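Here it is, the structure, as structure tokens.
Heads up, one of the protein chains got dropped from this complex, but the rest are sitting where they should.
First chain written, first letter: the chains are A, B and C, and each begins at residue 1.
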Amino acid sequence: MSAMELHWLLYAAAFGLIVIGIIGVVTLSNIFRIVLALVIAEAGANLLLVIAGYRFDAIAPILSGSSVATGVMVDPVPQAMVLTSIVIGVGIQALALALVIKVYQHYKTLDLREIHQRLMNDIDQESGVRPLLSPHKPAGKRPLPEPQTVTGYHDIARGGNE
Amino acid sequence: MNNIAFNIALPLLAAFLLPVIHNGSAKASRLVGPFVLLAMCWFAAAYFIFIEHPVALALGGFLPPLGISFHLDQLSLLMAVIIPLMLLLLWPYTNREGFREEALLLLLAGASSGMALSGDLFNIYVFYELLSVASFGLAASTHNGAAFAATFRYLVISGLGTVLALTGIGLIYTQTGTLNLAHIGQLAAQLDNNVGLAAFALIVLGIGVKAEIFPVNGWVPEVYATAKPRISALLAGLISKLAVLAIVRLLVVAYADTDALSLLLVLGILGIIWGELSAWRAKDLKRMFAFSSIGQLGMVLVAFSIPGEAGMFAGLAMMLHHLLVKPALFMLTENWSGSISSLTGAARQSPLGAALFILFALSLIGVPPFPGFWAKLIMVTGLVGADDSLYLLALGILLTATVIEANYLIRCAIQLYAPADENSSQSAKHGRLTLSISSALGVVLIISLFSITPLGNKLYQIAAEASNRSLYINTTLSNAQVPALRKIQ
Amino acid sequence: MSMLDTLLLISLLTVLLTGLGQRVTFIGWIATLLLTAQLLTLLLMGKLGYGGEIIDASFGFSILGQPLNWRYDALSWFFALITIGSALAGSAFAAGAWGDQYRKEGGNPGLLQFSIALNVLAMLLLLGSGDLLSLFIGWELVSWASLLLMVIAGGRASEFGMRYIVYATAGAMAVLAGLAIIFQLTGSFAYDDLAAVAPALNTLQIVTLTLLFFFGFGIKMGLLPFHLWQADAYAETPGPGTAFLGAISSRMGLYAILVVIIQLIGLVRLIEIEIPYSFLSLRDLLMWVAAISIIIPTFIALRQSDARRLLAWHGIGQGGYMLIGLLVLDPYGSAGGLMHVFNHATYQAALFLSVSAVIYRTRTSDLNRLGGLVTRMPLSFLVMLIGIIGLAGIPPMNGFVSKWLVYRSLIIEGMPLLFVASVIGTLGTILSVYKLIHNTFLGQLRLEHEHIREVPLSMTIPMLVLSAIVFITGFMPGLVLDWVGSAQVALGMPQLAHTLGGVESTQGSLDMIWVCSVLFGGFAVGALLFYSGNKAKRVHQLDNYAGGHFLTADVRYHYSDNFYAGLMHHIGSWYRGSFLWLESSLISVVSSLSGGAQLLYNSFHPALYLLMAITLSLYFFIG
Partner (left out) sequence: MRNYSALLFASGLAFLLMVIAWQFTIGGAPMLIGNAILQQAADELGAANLVTSVVLGYRGIDTLGEIAILFTAATATSLVLSSISGQRSRPAPNTAQSGTILISSSRLLFPLLLTLGLYIVLHGHLTPGGGFQGGVILAAAFFLPLLAVPGHGVNHSGLALVEGFSGAAFILIGIIALFQGNAFLQPFMGHGAMGSLFSAGTLPLLYIAVGLKVGAELSGLLANLAEIGPAHPVAEISVETQSVKGSAHQ
């Protein structure tokens, strides 16, 4: 494999991972999987950083004994950056998992759609605003919403002009 | 005895040790935070007043572009002073829940200072991440399901933003082979191509998550609605501004004369439209302010996108004004969390709160002679001066948005003063702490009202310095100093 | 320290004292006293009214490198006189018995006095503005101060105040845009710089500036189609406040148009600019807006059944006369327009006060529930009579003089269509003011009003003073025309040659002293005949007959409901509420846009928009 082909492969892999991760985040509705997709996307970004400092046929930037480089070395800066960004990623993922657990404890579901619905209802309730009817069809085993009068829509129609 | 590194090191050190101190003596641990913030404030102010700037400090002892350098000009030092002040103001003095929130706030202080001062792209990114993680923790500290869910959604957007920003930094590194902002600015010619601009777009949208840039601000209403008002005030008032500043630095230094300006302009215009329209229909104060802050940040972005000094001047004026007003307004939602219609007659129960609301609302709308008017005037003249049809469109939208803003804010104000009815909530009285925070900001607003001219001149000077690209590059690359501990005469 | 400083200081003192002394019961009298002091100070500056030197304020600011100056010339002095005069009338009216009753009903007369004082201060600042920036600041101060006056009644008033402030902000933003353009063109906000640059501006710039300023200032005047806010907002203001607002507040728009469009940009330029595909010049377009603003509000007033609303709608219509007169740009027209500002303020304030007096006694301003009060409140009746004669523009009151000047100039300058439009407006005015006085004071006395009395002296005196002014300035218009002449000079317009009794010119003369003498001679003959015959027999007001039948007091024979039914049968279908429809559809549009905007934030997947944004902005750069 030539240097050029390898470079291409690496860049394609990095961007591919990023895109796959983003697709995952956007299309999945299980929040645990969303976290995993986020990890994939992060891996892609990290890979991009690493190959930014990569040189074909170069060695790791570690000197053996003498203080002079013995051959072509790869760029050490991106490696340090990746180290940092991996650790950052770990921190964020841990926090994300903790939040997933907490959200699950409170809402007993991992479905983003339902969580969003409940979240909106909670916010509406706390702020004393009558929740609007759900714009979504009920999905899965979700209990049907309480029957509500359609007067909620009159509020919309009148808008802020009340 | 002074070194700007203390502004980073001290809060982090205090945060690291806070759990230990707390285990030893809970009372002592409560004193640590305010003390550290005061010290930070002093260090930054000392640099601002006594030490010649702009100056670039090679913080780790390695000269830029190899090492990380901090760029200390008036703008970054101003922010470095404002950050601890703001945190002191919004510090949880009555917090009985524990030290963790305080530790997070200290970390936030360190990270914000780092973001404001740093002159290294990746370093800014690291501090940005630190800031993000701390803000996640703070947003979730309300401890209810809604807060957790909102924070999770915030984290997902923010996490994707991180990936994008990192990709952008990677792209810039592949193009220029350097991370120092000034060095990047020197190599800016290599970035004025598809790859460079794409990197800018990625960074803008990545960091823009915190800057509430449209459309990556889906988290804003739900997080501000569920977080404590103090935290919302901090996020909307301070944190968003730091993210904007980071973007603006990159813009000024590396993308000054490119299409990047029009990207910011377009995003800003959309932000104004979306934010203000949404706020018009919001039914509770918290979300109204959340949406309105999206609109306001759109205005800030539009202002910064005006080319040249005029843009920097207008942007800074709008930004600092919003920095002052929005936290105060958010603090007022503390006991006015219900729907707007339940606030009927709240002025009777909290007359000072209502008066402050009116004061800040008028300034936000831009009624002369309040400071908001002057900021808006600077921005409007800047927009006309940019002499481009897109900027004139932005002017039209800005003015229309102001009308909408006046509509919803004054609607609330009138509601507050309407005679109470059976709908009105019973406990619309503000706590003393809340009121004193808002009053303090109100006093600052009124003082600045009487010193518009010196403030404006100073701000113009700051803007001229901050928008001077060659000065930035020269300061860092030719005149960087290694900051040993130094005494102040 | 110049006289102007003293004036502004006293005004500021008035604001402070009324603001601090909210709980003092005699706060109204203090306010009246201080306003009198302001009036006296202004009169000491009276040389201005006779061509005196411009008086500069000795203070001045420089904000962000832009100087802010205040100075008074004849025009400012003229407007300031009206402002303080009408405020004084309103304040004095509210100070005594009216204020006591207002307090009993839960109102706060101190707040009312404070708002009036604040409005006066704001207007004095606006009138004294020496550059565009201070003009804008004064403009905004006036806008927000009047909001305070409008909403203090609470309830529906705040709704209308809300509507007002949306219109007002829209106008202010247009003005701001205009200012920014001017700043870009001239590099400063000074009047002189704009006046110097104006001749060199190209057509597009002139049109843009004119439209922006006309829109901005015109909203405050209630020019069509932005008139919807005014009548409701004014009508819901507590009585004396309405008198003040109706008399002068909406004239601030006229003042600003005078200064910026007519004086600085220059009317001559507007006449030169032709509107494509029409016979009109830009000036003609503005005049037609003014003409339509005369006709439509006047006929809307005709339909009102609330006395305050009826008068408030007339306020908009009369503004059209002033504007149309000033836009003619000859001595007659501009003098007529300026004089009408004064005249309108006097009779409008008198009318509003008289309506307030009726409300004070009867608790209603509903024209369908009043009638026959002439014997109970004869002084109020007299005031209203004088007022409506002035409003309708009939000799011998002052409204006639100014309208005559406007008509005359329209005829001289060859604008017959506009003349006809103004006359149609006057027709509607006469009809509706007749409705006002008939339904209030004439006809059948309602039983529940049998025992009411005239209002106390503290209220009648301001009303009577105003009516006296209406009559005297009608009898001797030269008094006002002196001031108007100086104001014309200050505006750089040709001055109207005048005498004490009116105008003496080859193009048309009017001597009100003669007109009045003839008129009163006629009245004297009539009175002579009436009293010499001695056929009149005094009966009780409720002692009525019709067709030989005895009418008991509880029978309703007074024709007030559905007044002008016959007329309405013919023109009723023209009342379509199109502007209301326009306004509500605008609100619906904003509402649905807003709903759409919120959809983004209700989207259940937070990151989708991030993806879209990043793709689109990458495409923005790469595609």
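Please note the rule applied: contacts are C-beta pairs under 8 Å (C-beta built on N, C-alpha and C of every residue); 3 or more make two chains touch, one makes a residue touch a chain.
Quantities reported herein were computed from a predicted structural model and do not represent experimental measurements.
*Asks:* Where does the absent chain touch, in terms of which shown chains it meets?
*Replies:* A, B, C
*Asks:* Would you indicate which residue among B:Gly33, B:Pro84, B:Gly110 or B:Gly353 is in contact with the undisplayed chain?
*Replies:* B:Gly110
*Asks:* Out of B:Arg100, B:Lys429 or B:Arg469, which touches the unshown chain?
*Replies:* B:Arg100
*Asks:* Of B:Tyr47, B:Trp91, B:Phe136 or B:Phe357, which residue touches the hidden chain?
*Replies:* B:Phe136
*Asks:* Mind pulling the chain B residues that touch the left-out chain?
*Replies:* Against the left-out chain, chain B lists 3, 5, 8-9, 12-13, 15-20, 23, 57-62, 65-68, 97-98, 100-101, 103-104, 107, 110-111, 114, 118, 122-123, 126-127, 129-130, 133-134, 136-137, 140-141, 143, 148, 151, 171, 173-180, 183, 187, 193-195, 198, 482-485.
*Asks:* Suppose we count only contacts with the excluded chain; which residues of chain A make the list?
*Replies:* Within chain A, the residues touching the omitted chain are 3-4, 7-8, 11-12, 15-16, 18-19, 22-23, 26-27, 29-30, 32-33, 52-56, 60-69, 73, 75-81, 83-84, 86-88, 90-92, 94-95, 97-99, 101-102, 104-105, 109-111, 139-141.
*Asks:* Which parts of chain C face the unshown chain closely enough to count as touching?
*Replies:* 605, 608, 611-612, 614-615, 618-619, 622-623
Here, only the chains that are shown with their structure count from here on.
*Asks:* Pick out whichever of the two, A-B or A-C, is joined by more C-beta pairs in contact.
*Replies:* More contacting C-beta pairs are found at A-B.
*Asks:* Can you check how far apart chain B and chain C are, centre to centre, with Cα atoms defining each centre and the answer in Å?
*Replies:* Distance between chain centres, rounded to whole Å: 45 Å.
*Asks:* Where the centres are mean C-alpha positions, what is the separation of chain A from chain C, in Å?
*Replies:* The computed centroid separation for chain A versus chain C comes out at 61 Å.
*Asks:* Starting from the mean Cα coordinates of chain A and chain B, work out the distance between those two points in Å.
*Replies:* For chain A versus chain B, the centre distance works out to 24 Å.
*Asks:* Using the touch rule from the top of the page, what residues of chain A touch 2 or more other chains?
*Replies:* In chain A, residues 22, 25, 116, 120, 159-160 touch at least two other chains, as defined above.
*Asks:* Which chain C residues touch at least two other chains?
*Replies:* Within chain C, residues 590-591, 594-595, 607, 611 contact more than one other chain.
*Asks:* For the complex, give me every residue of chain A touching chain B.
*Replies:* My answer: residues 18, 21-22, 25, 31, 34-35, 38, 41-42, 44-46, 48-49, 52-53, 77-78, 81, 84-85, 88, 91-92, 95-96, 99-100, 102-103, 105-107, 115-116, 118-120, 122-123, 126-129, 159-160, 162.
*Asks:* What does chain C use to touch chain A in their complex?
*Replies:* The touching residues are 587-588, 590-591, 594-595, 602, 604-605, 607-608, 611.
*Asks:* Inside the complex, what are the residues of chain B that reach chain A?
*Replies:* Within the complex, chain B contacts chain A at residues 122, 126, 129, 132-133, 136-137, 140, 144-146, 148-153, 155-156, 159-160, 162-163, 166-167, 169-171, 173-174, 179, 222, 225-226, 280-284, 286-287, 337-339, 341-342, 407-408, 411, 425.
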